[in-house]
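With one protein chain withheld, the remaining protein chains of the complex are depicted in position.
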Amino acid sequence: MRINWGLIGGGEGSQIGGAHRIASGLDGAFRLAAGALDVDPNRGRNYAISLGIDPERAYGDWRQMLACEKARPDRIELVTVATPNSSHFEISKAFLEGGFDVLCEKPLTTTVEEAREIVRVAKDNGRICAVNYGYSGYPLIRHARAMVARGDLGRIRVVMVEFAHGHHADASDSDNPRIRWRYDPMLAGVSSIVADCGIHALHLATFVTGQAIQSVSADFVSTIPGRQLEDDAFVAFRMTGGVVGRLWASAIAVGRMHGLTIQIFGEKGGLRWHQEQPNQLYWTPVAGATTIIERSAAGLSPEAYRASRLTVGHSEGLLVAFANIYADLAEILLSRKAGIAPNPMAWSFPTALDGLEGVAAVHSAAASARAEGAWVDLPTG
Amino acid sequence: MRINWGLIGGGEGSQIGGAHRIASGLDGAFRLAAGALDVDPNRGRNYAISLGIDPERAYGDWRQMLACEKARPDRIELVTVATPNSSHFEISKAFLEGGFDVLCEKPLTTTVEEAREIVRVAKDNGRICAVNYGYSGYPLIRHARAMVARGDLGRIRVVMVEFAHGHHADASDSDNPRIRWRYDPMLAGVSSIVADCGIHALHLATFVTGQAIQSVSADFVSTIPGRQLEDDAFVAFRMTGGVVGRLWASAIAVGRMHGLTIQIFGEKGGLRWHQEQPNQLYWTPVAGATTIIERSAAGLSPEAYRASRLTVGHSEGLLVAFANIYADLAEILLSRKAGIAPNPMAWSFPTALDGLEGVAAVHSAAASARAEGAWVDLPTG
Amino acid sequence: MRINWGLIGGGEGSQIGGAHRIASGLDGAFRLAAGALDVDPNRGRNYAISLGIDPERAYGDWRQMLACEKARPDRIELVTVATPNSSHFEISKAFLEGGFDVLCEKPLTTTVEEAREIVRVAKDNGRICAVNYGYSGYPLIRHARAMVARGDLGRIRVVMVEFAHGHHADASDSDNPRIRWRYDPMLAGVSSIVADCGIHALHLATFVTGQAIQSVSADFVSTIPGRQLEDDAFVAFRMTGGVVGRLWASAIAVGRMHGLTIQIFGEKGGLRWHQEQPNQLYWTPVAGATTIIERSAAGLSPEAYRASRLTVGHSEGLLVAFANIYADLAEILLSRKAGIAPNPMAWSFPTALDGLEGVAAVHSAAASARAEGAWVDLPTG
Partner (left out) sequence: MRINWGLIGGGEGSQIGGAHRIASGLDGAFRLAAGALDVDPNRGRNYAISLGIDPERAYGDWRQMLACEKARPDRIELVTVATPNSSHFEISKAFLEGGFDVLCEKPLTTTVEEAREIVRVAKDNGRICAVNYGYSGYPLIRHARAMVARGDLGRIRVVMVEFAHGHHADASDSDNPRIRWRYDPMLAGVSSIVADCGIHALHLATFVTGQAIQSVSADFVSTIPGRQLEDDAFVAFRMTGGVVGRLWASAIAVGRMHGLTIQIFGEKGGLRWHQEQPNQLYWTPVAGATTIIERSAAGLSPEAYRASRLTVGHSEGLLVAFANIYADLAEILLSRKAGIAPNPMAWSFPTALDGLEGVAAVHSAAASARAEGAWVDLPTG
C-alpha cells in the first residue's frame, strides 16, 4: 500500500539524504524501495542495503537504477534527486523521460536552458517534476499564502525576504573543502549565496504572493579574500503583479543561524514569519494591533490545518515542512492510482516552473551584479 | 532488520497515536507490526489494516494481541501503551510479564502502589519499561542534563518549572466531554493539571538535575464552577540532593500555548529553556553574560549531538524529541540482539522509576493541597 | 510656577536619588528646592549645593529641614523620603504631621504597626502619603488596570507575578557589604527578596486587579551559606475579590536581569507584561489569538495615553514610569492650589494604604514561611 520510492544521492553522512528519508517516511506513505546513493557504487550499495533496501535494488549508479526500475512491475513511483547540483538536469530529465515522477533538490538545474528543458520534458511526458523548496511546506507559510490568495492583505505592495547566516564567515575556513567549492565559479556556477540560500527566499516570495519575478537589480560582494563568488548580496526585484521585492542574502552574517525570513506588506495588512520560530506568524491589519497566529490554532485556513500534525503549542520543525512536500505528492500519486481527483490543496508543492524561475532569478541577479546593478529582465517573462 | 513494534491505543483521530507512529518510524528503526488500536475491536482492526499492519496482527483487543504475539516467532519486540490512563497498569504489567519491552504513556499508573508494582515486574522479568516523558528527548534538554552532570552549574540551588496553557479556560466549554472528564475525580483521579501537564515539568526537573523529588507543598485551585479537580496549581518541592523546586501548572492561563519551561540555577550559573522555542538554551555563568546555546552548534555535548538530526539553525520540534526516546530504545534492543553493549547514552529515556516518581509526586501534591499546603514526603523516599 | 520639592536621602552616588531627581524633573513640574541628602551633614549640604539647591536650604539633616521649611513662606510642597528603610517611618510621620505631602520609597515602614500609623497620620492631617511602587507608573500597567476595571477580562481567576534576578547569586560576594546586609535580619528585617523585590510584584498584582491580598502561604529558602534571610521565595496568596495569586521571587536566578513579570488570567482573557520589554502588553481573549498592545498605539485607554510621552514604537523605560508617579502628584498639587478638581486619573499613584498592604504581605509571608507554609491572614483584612 505504501508508495515505492527511490533516492539518488543522499549517501552516508549526507544531511539532505537523511532529511529526505525522514520526510518521505514521516506519514508512512512512502517506502524506500530503491536507491543509487553514492558516487562510489560499492559504498552506495552497501549503505542502501544497510537502510533496508532490497540488495537487487541497491544500485551502483543512477543509470543502472533507471534501466532496472523501468523493467520492474513494482517499479518505484517517485524518485528523489539529491545529487550535486550539476547532475540534477541529466538525472531528472532521464527519469522523467523514463516515465517516473521526480522530486529534484534545488536548484533544479545550473542553467536556464536546462531548466526550460526540464519543464518541457515533464510536460511532454505527463510527469510531475517537483522541486524541493522545502520551506514552502511549513504550515504557516501555506497559511500566509492562503491569506494572500483570499485577499486578507489586499493588493500586495512590498515583500521583504532574507536568508542570512554566518556559517561561512571564518576566513581561516577558506581552505575548508566543504566551503571553498561554493565560491568557485567552476564548481558552483554564477552565484553562491543567492543560488544556495537566496533562492529559497525568492521562492517563498513567489509562493506566498502568487506572483512571478520579472526583473532584478543586484549588488553582490565577496568579502573574504580568495572567494570569486558572492557571500553577501542585496537584490531588488519586481514581480508580475506589481509587487516590489527586496532580498538580502548573506553567508557572513555572524550570529545569524538560519535567518530565513519573509515579510509581506499589503494595502490591508502585513505578515511576518521567521524560519527559526516557524510556529508563529505575525499578522497586523492596517490600523490594527499585531496578532500572533499560532500553527494549529482554531480558525486557520484548511491549507494550514492539512499541513500540521500536532495541536497548537507543540513545536513542529523543518522535517515536518519537508514531509508536507512528500504528503502532497503521496496524495496525488495515490489519487491517480485510485482514479480519483486529489484534494486540490495537494497541488501546493513547488514544480519545475518554480525551479525554472529560481534558476532564472539567480542568473539574472548575477548578470545584474556584473553590470553594476543594472535592471535585468528574467528570461522567463 | 527493522524492529517489530506494536501499538495499543492510538486509534483513528488520536493525536498521540499519530505522534507515536511518526516518532517510532522517524529513523526507520521500527516497523508497526501489530496493534490493538481501539476500544472498538472492528474499528481498531480496520484502522490497523489501513495503516499497513498485516490483518492477522490487527487485533481486536490487547489481550488477544498479547496471546497471539507471544506465540509468534516474529513477535513484536516493543509495545507502546497509549490507552486511557486507567488501563496503563494492567496492560503494561501483562506485557512485561509476557516478556515484552514496554513504552508506556504517562502517567505510568493511577496509583503509587501500581507504579511500584510495575517497577517490580519490569525488574523481575528483566524487561525495559520506558515512560514517555517525551520532552526529555529534546536535544537541548539532554545538553542541559549533561551540563549539570559535568558540573558546569556547580551545586544546583533552585529549579523553576512551569507548564501553563490556556486551553481549558473557556467556562462555556465545561460541558465539552473532551475537557469535562479531566476535572472529574471519578475519571481523572486525584489531580488534573498537575497529573496531566505538571508531571512533565516535574520530570524535567528530575531529569536535568539528576535528583529525585522528596517532599512537596501544594496549592491547588479550581477556577471554573463545576470542576472538582485543580486547573491551576503551585507546588513547592525539595529534591534528594538539596535542590529547591518550584512548579506552576495551569490550564486556564489564557494566552499561554504550551508554556513548558525549565530554569535551573546553580552556584556557577543558570540555564533557561522554553518548549515553544526548543532549539535555544540560555546559559548564564555567574558574573558573566548570557549566551545562547543553539541546538547542533559546535561544541555541544555528545548527548545533544546524538539527539539532533539537522544542522544548526534548522528548527526541530516535538516529533524529533519523541523520536529520540524511540532511538534510545532501538539502540538498546538492537545491541541486545547483537550481543554488544549499547552506547551508554542510550540509557537516557525515562523508565518506570521515573514513572513511579511522577505518580508519587502527583499524589503527594494532591494530599498536600487537601491539607492546606502541609509538606508531604513522597512515598518513594 | 514649578512646585517646590524636597528630597531626603539620595546622596552622592545613590542610584535611587538620581532616579527621583530625573523623574521629578522630567516634565518640568517640580523644582528641587530643598534637601537633606546624606547622613553626613557636610557631605549632604555640599552635594545639595552642587545640585543647585539654595545653600540655606541645603540641610544637614531632616529634622533641621523640617523645622526650617515649616517656617518658610515658600516651603516645599512635596518631600520625597529616599533614606534607608528603617528611617522611613519616623521621617514620613514627622513631615506628614508637619503638614507636608510625602512620597516615601518602599517599603513604607518596617512594621505593620508603623504602616498603620502612617495611614492614620496622613488621614488625620489631610496629607497625601504616596509610596514609590514605581513600576505601577508604566503606561501599559495602567492600561492593564484599565482593561481589568472595565471588564475586558471578566472575573479574574489567577494572577501570576515574578520578580527574579540573579544579582546576589555569587557566593563569593557574601562578604560584599552592599549585599550582605540584605540577608541579615538585624538590618533588613523579616525578609530579604520578598521585601525588596517581591513587594513590587505583589503591588502590581493588587494595582492591576483592584483587589487586596487577604492571606498568604510562603516557602522561603536561603541558598547561600551565611545568609539568614531568604534569597528565593514562592508565595501563594488569595485576594479579597477571590483572585488566586502566585509569586516567585529570587535573587539567585542567574541570567534573569530584572524579571518583573505579571500575568493576569480572567474568564474572558489573559494579559502578560514583562518589565524588561515594557512597551508591549500581550492580550489574549478566550478562544482568540494573542494581540500585541503597543504603548501609545491608537485605541489605548486614556489612562495609558496620559502616562506616555512618545509616539508608538519609541521605547520608554523606567524613568518615565517613575515620572508618572510625580506627574500624578503634580496634577493633584497644582489642582489643589488652583482650587479645581484634578483629573481623576491622577489618583493612580500608590498610597500609604498600598504601602501598608505591602508591609503586611511581607510580614505575613515571613510568618507563613516560619510556619512551614501555613496560611496566614493579613492583619489588614
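The first chain written gets the first letter, and so on, giving A, B and C; residue counts start at 1 in each chain.
Rule of thumb we're sticking to: a contact is a pair of C-beta atoms (placed from the backbone, for glycine too) under 8 Å apart; a residue touches a chain by one contact, two chains touch by 3 or more.
Only a predicted model underlies this, so the values are computations on that prediction, with no experimental measurement involved.
Residue A:T290 is the one among A:T290, A:S315 or A:T351 that touches the chain missing from this view. Within the whole complex, the absent chain has one touching residue among A:F207, A:W248, A:F322 or A:F349, and that is A:W248. Within the full complex, the residue among C:M257, C:A287, C:L334 or C:A374 touching the omitted chain is C:M257. In the full complex, the hidden chain is touched by subunit C at residues 1-2, 15, 18-19, 21-22, 25-28, 32, 51-52, 165, 167, 257-258, 275-279, 294, 309-320. Residues touching the missing chain, restricted to subunit A, are 157-158, 160, 164, 166, 169-171, 217, 219, 221, 223-224, 232, 234, 236, 244, 246, 248, 250, 252-256, 263, 265-267, 269-272, 282-287, 290, 372-375 (touch as defined at the top). Summarising the interface, subunit B meets the missing chain with residues 287, 289-294, 297-299.
The rule is short, and it goes like this: only the chains that are shown with their structure count from here on.
With centres taken as mean C-alpha coordinates, the chain found closest to the middle of all protein C-alpha atoms is B. Our note on geometry: subunit A versus subunit B, Cα centroid distance of 35 Å, whole angstroms. Subunit A and subunit C have CA centres that are 55 Å apart.
In terms of their C-alpha centroids, the spacing between subunit B and subunit C amounts to 43 Å. Looking at subunit A, residues 294 sit in touch with two or more other chains.
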